[in-house]
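Note that one protein chain is taken out, while the other chains of the complex remain in position.
And now, chain A:
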């Protein structure tokens, strides 16, 4: 709790003057975008991407911390909403694609980050992306600033869509390719699978 509060305070201090505008700015028939679309437009590149890059923890460091328990890892590296619940983490790392499912609407890549051949995380590549980690890992998206749960859920979906729309992956089987990733994931228990929403995903090799 105290940490969450401190985070809120420090985030407020850092972001003074650029807090997200609270009220839906337009209700006319010629409204160019919904409140949520406007928030994504205003914040994704200028606030969210820099925040992810600045706050991301090396994946190996994070996994080692998680081995010591979710609460401790969360307190050290994560962020949790005011009502408690999942710990949200930002991370970056490299690994090899060892499998996945590109057929599903909720497509994923399995990535081995520690070289043992087994997948350590699943990277969600859309078009359907599960969860609200990308929204909840950023201290400047605050539920109070949105009209209701529906609008706040829409924000999470819009951020997820924006993230995966920006991915430029070649088609086909990517197994065996090296990849560098950056993004967000949420855990409710230390043993849950890691489902990353990537804000950056780059194939590295190697023809």
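Here is the rule we use: contacts are C-beta pairs under 8 Å (C-beta built on N, C-alpha and C of every residue); 3 or more make two chains touch, one makes a residue touch a chain; residues count from 1.
Assume contacts and distances are computed from a predicted model.
J.: If you look up the hidden chain in UniProt, what protein name do you find among "Tryptophan synthase beta chain", "ABC transporter permease", "Acyl carrier protein" or "Erythritol-binding protein"?
T.: For the chain missing from the view, the UniProt record says "Erythritol-binding protein".
J.: Using the touch definition from the top, which of A:41, A:98 or A:153 touches the missing chain?
T.: The single option touching the absent chain is A:153.
J.: What is the set of chain A residues that contact the non-displayed chain in the whole complex?
T.: For chain A, the residues touching the absent chain are 1, 5, 8, 22, 81-86, 104-106, 128, 130, 132, 142-145, 147-150, 152-153, 156-157, 188.
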